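Just passing along the structure, written as structure tokens.
Rather than the whole complex, this shows some of its chains in their spots.
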Amino acid sequence: MTGPAIFLLLAGLGAIAWVSARARALRLQGVARASGRRDAVHSLPGYHGWYVALWTLIPAALFLAVWANVSPGLVTQDVLSSSAAQALPADGFSRSSILGEARAIATGAQAGAFNPLSQGLVQPYKDAIGKYGLAGAVLALVLAFAGGAYAFTRVRPDFRARTRVERLVMASLLIASLLAIITTVGIVASLLWESFRFFSMVNPIDFLFGTKWSPQSAAMGYGNEDAFGAVPLFWGTIFIGAIIAMIVAIPLGLMSAIYLTQYANPAVRRWMKPTLEMLAGVPTVVYGYFAALTIAPALRDFAVSIGIQSASSESALAAGLVMGVMIIPFVSSMADDSIAAVPQSMRDGSLAMGATTSETIRKVLIPAALPGVVGGVLLAVSRAIGETMIVVMAAGLSANLTLNPFASVTTVTTQIVQLLTGDQEFDSAKTLAAFALGLVLFIVTLLLNIVALRVVKKYREAYD
Amino acid sequence: MTTKRLPTDWKSDVMRNRIARRYAAERRFRLIGLFAVLLSAAFLAFLLFTMLGNGLRGFTRTEIAVKIDFAASPLLLDPNAITDEALSNANLPMVTSDAVTKALGADADDWVSPTAWIVLRDRIKADPKILSRTETVTLPASTEIDRAAKGDGSPEAEATVDRLKGAGLLTTGFNFNFLTASDGTDPTQVGIWGAFKGSLLTMLVTLALSFPIGVATALYLEEYARKNWLTDIIEVSINNLAAVPSIIFGLLGLSIFLNFLHLPRSAALVGGMTLALMTMPVIVIAGRNAIKSVPPSIRDAALGIGASPVQVVFHHVLPLALPGILTGTIIGMARALGETAPLLMIGMRAFIATPPGGITDPATVLPVQIFLWSDEVSKGFVEKTSAAIIVLLIFLLAMNGLAIYLRNKFEKRW
Amino acid sequence: GCGDQSSGGGAGGTRDQIRAVGSSTVYPFATAVAELFVQGNAGMKSPIIESTGTGGGMKLFCAGVGAQYPDIANASRRIKKSEFDDCQKNGVKDIIEVQIGVDGLAFAESNRGPGLKLTPKIVYEALAANPYGKGPNKTQNWNDVDPSLPAIPISVFGPPSTSGTRDSLAELILEKGCQSDPAMKALKDENEDEYKATCTRVREDGKYVDSGENDNLIVQKLDKNPNAIGVFGYSFLEENNDKLNDIPIDGVEATYETVSTGKYPGARPLYIYVKKAHMQAIPGLQGFLNAYAANWGPNGALTKRGMVAAPEDVRKGSAEAVKSLAVLDGSKLK
Amino acid sequence: MMHEPQTLVPATETKMTARDVNVFYGDKQAIKGVSIDVDMDNVTAFIGPSGCGKSTFLRTLNRMNDTVASARVEGTITLDGENIYASSMDVVQLRARVGMVFQKPNPFPKSIYENIAYGPRIHGLASGKADLDIIVEKSLRRAGLWDEVKDRLHDSGTALSGGQQQRLCIGRAIAVEPEVILMDEPCSALDPIATAKIEELIHELRGRYAIVIVTHNMQQAARVSQRTAFFHLGELVEYGVTSDIFTNPRQERTKDYITGRYG
């Protein structure tokens, strides 16, 4: 029995369970309702349907998931004990590739045999797969019936089917949020572990407060002491991502959102908002080329013309400006949504006091929409910090500690990518430095987020 | 309280000046807003304009008509037994180059694309009878001629183009091949389909994972989780995920999906899962903000007539929050669509010449394809790169189109 | 469920597509061969070539034997002893080494540029972080290095420290320039580490600009900035000779001729490394290698793509390696 | 202070009881030791100055205070003898049985029809579209809104006038046919005619449902209720037969309030 067939069969069973349970509940409840008391009936018949359908499907599906992982091993064991398998070579990879090929032919994933030996194994494979497939299907069906029957007997007018089904919904919501949390934990754990190894090679103080960054010299055996000073990277990150890019993105994004929600006519807003959102989707290579070949040379010429001779053709300013443009939608769209969500009565209240539209926006709407606005700005900063391509192409890779926006700087993320791609040895300080950088970045943004959360909590103005 | 205030004297100079100032501020504010919108739009227009300028040429290709006498050519082919195998052994490249030189002169071999013989192969396969005829076949021009025909070539090549044009042998037409072929090494023959399909599959996986999980997480945290330090920690750390450099997600994908779960390398499945990790926080954050801004009185109203918390959420809160959630989804997916770094880690920065058949087949995606082409030696790839960018943007538009439609549909003011 | 396509559960899995990883320099040639291989072998699936940089490729290549590990590593330098040992440790015992051709490490400037002429010594003195161990590099303009050069600021766009190309720059040019000082030669025998650091470390004050792994970007930046010079593979120079001029090293220009004969100081070999254990398991692997051999000659398809063919005797040796699948002896590696 | 409920005019079935209920918003106590019985056959009116806790207490009766994070309820409240704060209580069912009309009209941003149909739908009270239409019409009629909106049932409920919105919310609450109806100043936004209709509705519902109504309008309390509870500063000052309270209050504070001699 094939996968899709079982799937269809189960889906059919589930549907039948749903319909029959619903019908039963409907009938029983009709009787109970007629007899008076209101709490004699608890859940809508549909919930009974779902309850029984879920009992039919979930145990069987769980079983099949387990079976799908167990049965290939059983199949292989069966095949290996067949006579044709005795001719297999002892060497691991050839052996497994022959087996794999035979399996592929047996399941129809591959047409002809590349290795003659595998042809003989096709039949044993077919047999074994058929055997275990059937066994699995039968067991799954039995489980489905058992589950369904158990649940079906519980259908009573006052049975709290809705509560059960909703508990499952809640459980799945919980599991979903756990997944998000597990991702975080996974990232933190891996960062922590590798950083720990890094810090056993490099003094954390040197790393955190050193002002010289040149990991390749460390890789060349020049010593770890003054090769891993990450301050220039932190500064570069802040300079490009949190200062220059934000100087572009926050005013443009926020003012665009304000204009579109409060001043522009709704049709304009309907078109402009998605149009601006396209800025976030232009691939960063494109921005990179744009920054490196159009903006950066122009900025350098400008800097030279105003007498900054040291201006380099790679500049923090070029990368930051273009990055700022890229993240405008993060600010504008999120701010737009939260401003639009502030109830009309708030606006009316302010306008009726004789406030101008801009006063209403600045003093009433923005404070009420603060969480969304701050959320958008945080996302934008995050995105700017995480960006690499533009920096590589337009700001260069040299770790300078400078206030000069026309100088070349680099960022933490860019260095992480540089360290992790290309030559990588997962036991050298050079590669591990990427994790330490990642960890510091994580901690810094964490602090940033905590502060933002506090600020929002303090200044948020909850309406309604 | 003795001070009796009289109605404010709005006609006094002080008040008049004040009002004038406020109006000036109002106008300024409004102008700044307009300016911001226009400036942002101008950036976009500029980008689009430049890309269209460079990229539209990528959608056309130059072809040269060549008369080939199949019967007389030294083809090792039996018209009754045309198989793929026979064709690949039929010495077609040689035959093509002979035919071209015979028809157009000694240097003409450089005028047609080195892979022009594929056209012959396909023609023969489609109609074996051609082997007994003389037929005019239009072959793709080489990069040099193609560029010259588009006004961007060396003087010699341009002279050749003029000559061929004069003879009526040179045509420029829409490059369907670009939309149907996959990666290759000859810019006149490459296409975007493989990468497009890869992106499509990857985005489907990303959306299928990140949207439900993101929305569910946002709902759980905002509506059901008890507000305490634990939820604060969760909130902050999810916000923080958005700031984790994307390549770190690539590392996570590498170690979990490839090294631990043994999922196939370079596959859309793994790419999609990795990008989903990255997109999810954006959806969660936007979703929570959107959920927060649903007025509590709506929840009260529903609870008050006996809706269960789950019903309140799915019947009222979610529909009202959907526009905001979709905004998050749009920008999250847009970012995922344009992302390359994490995909490097899981092997999607690769030459993959066959379009993926499913989510477990090796695949590449549009931004990676763009990145790879932008680093190609041959200049013929420059316009292909821009053309691929246009395709990516169209993809982006189409993807956002649906979400935007839904968003506009659900948006309500109250 | 899972486990149906690639991993055959207990069977360990199989793969019907060749996988190669590694150098971005070799990447265009590998893809060209892959294409030819498919065209010449009807029904074969196209090999998958990943561009990870030489070091990254080696790392993946040496991770083990089996369907989930690549079959081939492309390299723009020879495998290192440390990498070879890593391979051995992970059970990748038998490795076949094939030199597929030669590449030149070209130095170029815009054709509106000053027309520099360089030597390894000048390059070393201009780019070293600490020339001859005598303290940080203070040179600002080319004429600070050598009075015969024009008084324009030093500005070099080159590959990042993670690429094989950068390794080649260090080995072929910088070390050579460095050794012009006999003291350095002596240092090499005394203290290998310090020698390496002194001779191959590149300055980080912005005179040398890491430009990611995107050589076209360097080309375009040179076009915008006529006083800068760029370092990249020979094929880019060849393709962009309408915009760029070659900068001769030691008076030798990078041309097909000089690179292939090895007269050009920046000439370097390109390799592929193949797992012998995969030869039997992966369909078409032998055919793929044959496709290399058929196309790496002086008039072959690879030279059309900008590769420089290896000298006759090297090609013969490589062809032999492809045929006999002779295994690399790790003891001679550095 | 008198907390003990008295036996009232018609001997009736007690529907809800509250015993020693305290409600806190954070540290602030909004309800102080209130005990009260709500009858099946009598309409109970809560009166008292603004901010005295009427809404707060009303919300404890169907556990709407659960939704205010800072709110905490102490004491016992029963419905048909069952403690509604017991963990076995199904809050959802409780709220379906104890319906509520809020002080500020809060229609869903859906159509008028959907606003009314929502409750019957989730509780499965209609067997089909036609049935639902009937329920919607009946509820709107009872709420005195039918004539005004019958031609625009599919317009948004939020585009109605203030009074119309409030009547919509009343219609929405009675569409579920609850056993107890809690009305928090249902007529404050209504004109006399609409008010009269609602009062008529209350009269009509009386006996079938237990009804609690918060009102600032003494005349209204006198007109519609049989029992009146007077709250002051979170305390239940006096609770008794409406006519007694209005004609012969036992407490000084009640008297002062009733006669408007307060504050």
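We call the chains A, B, C and D, going by the order they appear; numbering starts again at 1 in every chain.
Methods note: a contact is a pair of C-beta atoms (placed from the backbone, for glycine too) under 8 Å apart; a residue touches a chain by one contact, two chains touch by 3 or more.
From a predicted model like this one, the values you see are computed outputs, not experimental measurements.
Enquirer: Having one representative of every chain kind in view, what are the subunit counts of the entire complex?
Expert: A x1, B x1, C x1, D x2
Quick note on the criterion: only the chains that are shown with their structure count from here on.
Enquirer: Average the C-alpha coordinates of each chain, average all protein C-alpha coordinates together, and give the chain whose average is closest to the overall one.
Expert: Of the chains present, the most centrally placed is A.
Enquirer: Among the chains, which one keeps its Cα centre farthest from the Cα centre of chain A?
Expert: It is D.
Enquirer: If you tally contacting C-beta pairs for every chain pair, which pair wins?
Expert: A-B
Enquirer: In whole angstrom, what separates the CA-based centres of chain B and chain D?
Expert: Computed value for the inter-centroid distance: 57 Å.
Enquirer: Nearest whole angstrom, what separates the Cα centre of chain B from the Cα centre of chain C?
Expert: One centre to the other, that is 31 Å.
Enquirer: Measure off the straight-line distance from the CA centroid of chain C to the CA centroid of chain D, and report it in whole Å.
Expert: 82
Enquirer: I need the residues of chain B touching at least two other chains; which ones are they?
Expert: Expected reply: 296-297, 308-309, 344, 374, 414.
Enquirer: Enumerate the residues of chain A that touch no fewer than two other chains.
Expert: Within chain A, residues 162-163, 289, 421 contact more than one other chain.
Enquirer: Can you list every touching chain pair?
Expert: Once each pair is checked, the touching ones are A-B, A-C, A-D, B-C, B-D.
Enquirer: Using the touch rule from the top, collect the residues of chain A that touch chain B in their complex.
Expert: Those in contact with chain B are residues 162-163, 166, 169-170, 172-174, 176-177, 179-181, 183-184, 186-188, 190-191, 251-256, 258-260, 262-264, 270, 272-286, 289-290, 325, 328-330, 332-334, 336-338, 340-344, 356-359, 361-362, 369, 371-372, 375, 378-379, 381-383, 385-386, 388-389, 412-413, 416-417, 420-421, 438, 441-442, 445-446, 448-450, 452-453, 463-464.
Enquirer: Which bits of chain D are touching chain B when the two form their complex?
Expert: These residues of chain D touch chain B: 62, 64, 67, 69, 92-97, 99-102, 104, 106-109, 118-119, 122-123, 158, 169, 172-173, 175-176, 178.
Enquirer: For chain C, which residues count as touching chain B in their complex?
Expert: Those in contact with chain B are residues 2, 5-7, 17, 19, 21, 24, 27-28, 30-32, 34-35, 38-43, 45-52, 68, 213-217, 233, 235-236, 239-240, 242, 301, 304-306.
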